[in-house]
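Only one protein chain is missing; all other protein chains are in place.
Per-chain numbering from 1; labels A, B, C, D and E assigned in written order.
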Amino acid sequence: MTNDALRHDGRAPDQLRDIRITRNWLDHAEGSVLVEFGRTRVLCAASFTEGVPRWLKGQGTGWVTSEYEMLPRSTNTRSDREARKGKVGGRTHEISRLIGRSLRAVIDTKALGENTIVLDCDVLQADGGTRTASITGAYVALVDAIADAKARKLIPAKAEPLTGSVAAVSVGIIDGRPVLDLDYPEDSTAGTDMNVVMTGTGEFIEVQGTAEGKPFDRAELDALLDIAAKGIVDLTALQQKALAETARERVL
Amino acid sequence: MTNDALRHDGRAPDQLRDIRITRNWLDHAEGSVLVEFGRTRVLCAASFTEGVPRWLKGQGTGWVTSEYEMLPRSTNTRSDREARKGKVGGRTHEISRLIGRSLRAVIDTKALGENTIVLDCDVLQADGGTRTASITGAYVALVDAIADAKARKLIPAKAEPLTGSVAAVSVGIIDGRPVLDLDYPEDSTAGTDMNVVMTGTGEFIEVQGTAEGKPFDRAELDALLDIAAKGIVDLTALQQKALAETARERVL
Amino acid sequence: MTNDALRHDGRAPDQLRDIRITRNWLDHAEGSVLVEFGRTRVLCAASFTEGVPRWLKGQGTGWVTSEYEMLPRSTNTRSDREARKGKVGGRTHEISRLIGRSLRAVIDTKALGENTIVLDCDVLQADGGTRTASITGAYVALVDAIADAKARKLIPAKAEPLTGSVAAVSVGIIDGRPVLDLDYPEDSTAGTDMNVVMTGTGEFIEVQGTAEGKPFDRAELDALLDIAAKGIVDLTALQQKALAETARERVL
Amino acid sequence: MTNDALRHDGRAPDQLRDIRITRNWLDHAEGSVLVEFGRTRVLCAASFTEGVPRWLKGQGTGWVTSEYEMLPRSTNTRSDREARKGKVGGRTHEISRLIGRSLRAVIDTKALGENTIVLDCDVLQADGGTRTASITGAYVALVDAIADAKARKLIPAKAEPLTGSVAAVSVGIIDGRPVLDLDYPEDSTAGTDMNVVMTGTGEFIEVQGTAEGKPFDRAELDALLDIAAKGIVDLTALQQKALAETARERVL
Amino acid sequence: MTNDALRHDGRAPDQLRDIRITRNWLDHAEGSVLVEFGRTRVLCAASFTEGVPRWLKGQGTGWVTSEYEMLPRSTNTRSDREARKGKVGGRTHEISRLIGRSLRAVIDTKALGENTIVLDCDVLQADGGTRTASITGAYVALVDAIADAKARKLIPAKAEPLTGSVAAVSVGIIDGRPVLDLDYPEDSTAGTDMNVVMTGTGEFIEVQGTAEGKPFDRAELDALLDIAAKGIVDLTALQQKALAETARERVL
Partner (left out) sequence: MTNDALRHDGRAPDQLRDIRITRNWLDHAEGSVLVEFGRTRVLCAASFTEGVPRWLKGQGTGWVTSEYEMLPRSTNTRSDREARKGKVGGRTHEISRLIGRSLRAVIDTKALGENTIVLDCDVLQADGGTRTASITGAYVALVDAIADAKARKLIPAKAEPLTGSVAAVSVGIIDGRPVLDLDYPEDSTAGTDMNVVMTGTGEFIEVQGTAEGKPFDRAELDALLDIAAKGIVDLTALQQKALAETARERVL
């Protein structure tokens, strides 16, 4: 296979899947997004509540956190519910923490005041890249929740809790070639797998690369980072486009 | 208020909300339905697996069961995840068991062979009647899963595990008047609340009535059962209509 | 079998088992009853405590709740303890909630003041009808606990938290005939099984009917409700008789 | 106070409370005893099952174990259920293990064959000495369960799994004087508290002494052991008397 | 074997293993000891915190408690972590409670003020006697933590929370002969096993003896207590010696 051959679904190496961002998919949540990266479909709900966890009280700062979970039949074969097993698995914890950290990186918690925003990211259908779709969609829900809080005067109109935008994408090496935004079939065969979280201005928030098969060298790492940066530019544009549109009215 | 006044959303006392049944909303599941009763929105996924739980092995009969759960922000204010709390709540257990019993009532487990179908009902948005929407939607997903199993020759083409159809609806007494298919604002104020599960041929599978405020008498009970029977006729027609249409192709 | 044939234990179709209600079976509890429906034996303890759960504080209303559990060897074969399994099962939750709701239906929580009464119903021996025996016995323990609270001036002497009496009974269809108060052998073979909770004045608090085998029609449902009403009349009389007697002194 | 003054309930220092041992209190269990040490009331159920835990399989030996638990309102103020808390407390574990060890000390597991007997000791009412009452009562239930297993030919008629009898009693130092079989008011004030498990032939199986207040010396320890030995003689006689009587028929 | 034969490791019957007590093995803890009884190696950390558990608040008394745990590979074959199993085992609870009780026996909680000291005893390597090593080492860590609290003026310089010293040792009967401080090979073969906790002045705090094989008589019990008392004298001397030396500086 030559480096310019197309991928199994016809995409170019540096091409995202079809990305759809549907705002206000829910009526109750202060912000909500159904985000789709191809067949991967994640429902991101932002819940704004006044007050902060006990360990933060009285410090004048807010809190942003996230919980990620997969529906039992989001995957090809059914998985047991974590609630039934009575414990949250390591992978679920890991991804929840990653999403929370990524969003906090663009939040000025002082400007948020003593308020909490929880981002629930529930994977309705999984086809690779659920954590990167979650971060990308949750950012949009977060923007809407903050706007809603301003409209309801829960935070001052001139406060600006957001310090930038954030998006995330996966990259990997398949058959020796770096590719962007892997779907599940690609993810299963990639020798190296990396998730990159960046700001809309091209800086890194989180880089997590893992050699699934053989270790990778510095040149491969550099190529992966290049292609990820390109994908983040595209995702940032799609987020801005979605936010520029008039969203469906929530039925309160 | 007179008995013929319309309800807060303009419905007649014996009128269902807008019901939508979208088949094959998921690609992986053998059967899946996004069912909407007004703003209540439940994702029902039917997972077919060969084999049965240990306690059923070797008896030549299959098993149908269900797990119900609400997404944390399906409701007006966010609830904690049961997985994080490490235990499944009483209400969740109760409804999961009800859905399972209701579907088993129209299943011939001998004809199913030693196979298991799990119906996952995840409430994406709650506005009253989540358990009745779950049963009504899960039945359609179950029909599709059985057809899929026949197509894949996992059960014989001439076996007929389904012995009938099943649907469910809530009824209640509001301001002394029986009404059908309560939404959340109605449910919160109803003096008596009843969930009725019936077959497509008008027989009872389950009747659960609870006096939320003052106890009810036999005449009220009779009126509630009458109106429920009418609702089941309508829901059965909607189920048949959905099943008669050509569903979207799953992308396997 | 003709409709007027006797049952396996010689009872008429509408006849209760031998019912025994022993008050003050315990010394510590504010109210306690060992209730026996034939061989079914449940220990109901009413614990009165000042104060209410956090979510009720400051509203001037009390709380009544219940916890039901079966001893591991109350049944024919030993069951594992829920404490050892680390979680409460669905059936246990369901019945605990039913008992609590049933008793709250005859409680004026305002008149109770900010006090809590917990009804612990522990099944010492199970032979069918443990939930209905629990409700019937717990009511008597509740009456005693309220009298005790008045005697100790924890609630005003002229307050009347009780708005009526409550009892419960099971009914079912066996060989096409409605029968009252099923024991375990009957319960295992009944085609339809219904638990009915009613006030002493003949109104419904809860109706839960389930088709175990084939669905039931409206005529069967009506017949079951008729026979249940008769049983509640008898149980109410037995409760009143027990309460009219002088109970054993508690050794405090 | 002189050494010969009577105790708060009129007992002599070396006198047991009224002990009652009621066999076959339950119908289902292979052996069952309601044992009462004064107001302490424990239901001991022996469940015989064929087979052994996995780690014992194929070794030709049986297993005897125990589970102890207190009902929530067995005590003066209500305790939360361990099942609801989702974990078994340290004290419960400790006593369950003690009962199991004590009974195994008089069992020849080879003679028992690959069978398991579980002794469930559920405290219905607690007034001190629940663990010693449990051991004393459980022994009698164990004897009955073994006789039942022989009658049903689950173990050979000439096998003798029992190598002796076992009973247990508490002793303590109150106001400088050793006393036998403490009730709760005594237990709360005792400076030293000891539980002694012995065979019917006067040998020790377990000795557990704890200085609750100030440490105790060797002379006090010796006096406690003397008085315990006297109590075990009396309890052994009561066990033999109960076993010599004809027990109530179980209704199977 | 004659009574004067040496043990498998060459010790006399009443001889301790090599005991090492290393103070300030940790830098963070207010007191810490690596205690070694031969190859048994336990890390005891004393954590001093201001305040007491909720149930003790406002009574002017402090609290001392302990948590014991074994590292998974402290033993000959690896055990699963209790954290992964999601529950603390019965043996772990039992030993934690024993250590806590033993240390509280030499603490004047009034003099401690409303402060808490937790003794964490983590078994790094187990070769018999881990609970007795834990108590013996934890006492030394406790002394250091109290001295540290005085130095930091968290308790008054002239307060004396310690009322004495405490040490513990195991004794057992092997081949009919009482021996002191059993290592694992001895412990596995001992017919009777006893743990004795005593003060430095020779009084008993706790005596726990168990017949592992056949029951033991009073003469054997007496012999075991004699030899234990001798071991406690030796351990007390070693504790005093360790405390008299200048400990390594903690790097704070």
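Here is the rule we go by: a contact is a pair of C-beta atoms (placed from the backbone, for glycine too) under 8 Å apart; a residue touches a chain by one contact, two chains touch by 3 or more.
Note that this is a predicted model, so its numbers are computed, not measured.
Enquirer: According to the contact rule at the top, which chains on display are touched by the left-out chain?
Expert: Within the full complex, the chain not displayed touches A, E.
Enquirer: Given that one chain is not shown, which residue among E:T61, E:T75 or E:T189 touches it?
Expert: Checking the options E:T61, E:T75 or E:T189, the one contacting the hidden chain is E:T75.
Enquirer: Decide which residue listed in E:V64, E:V88 or E:I173 touches the omitted chain of the complex.
Expert: Hidden-chain contact among the options goes to E:V88.
Enquirer: Identify the residue among A:L154, A:V207 or A:A223 that touches the chain left out of the display.
Expert: The missing chain is touched by A:V207.
Enquirer: In the whole complex, not just what's shown, which of A:H8, A:K57, A:H93 or A:K110 touches the removed chain?
Expert: Answering carefully, the residue with contact to the hidden chain is A:H93.
Enquirer: Which listed residue, B:G86, B:G113 or B:P185, touches the chain dropped from view?
Expert: Touches the omitted chain: B:G86.
Enquirer: When the complex is taken as a whole, what residues of subunit A touch the one chain not shown?
Expert: The missing chain touches subunit A at positions 87-91, 93-94, 96-97, 101, 105, 164, 194, 198-199, 202-211, 214-218, 221, 225.
Enquirer: What residues on subunit E make contact with the chain left out of this view?
Expert: Touching the chain left out of view, subunit E contributes residues 26-29, 32, 39, 43, 45, 47, 49, 67, 69, 71-78, 81-88, 92, 118, 120, 122, 124-125, 127, 251.
Just so we're on the same page, only the chains that are shown with their structure count from here on.
Enquirer: Figure out the least number of contact steps between subunit C and subunit E, where 1 means they touch directly.
Expert: Shortest path length, in steps: 2.
Enquirer: In angstrom, rounded to a whole number, how far apart do the mean CA points of subunit A and subunit D lie?
Expert: 60
Enquirer: Between subunit B and subunit D, what is the separation of their C-alpha centroids in Å?
Expert: The separation of the two C-alpha centroids amounts to 51 Å.
Enquirer: Residues of subunit C touching 2+ other chains?
Expert: Where subunit C meets two or more other chains at a single residue, that happens at 86-88.
Enquirer: Classify the inter-chain contact topology: is it line, ring, star, complete, or other?
Expert: If you draw each chain as a dot and join those that touch, you get an open line.
Enquirer: Touching pairs of chains, all of them, please.
Expert: The complete list of chain pairs in contact reads A-B, B-C, C-D, D-E.
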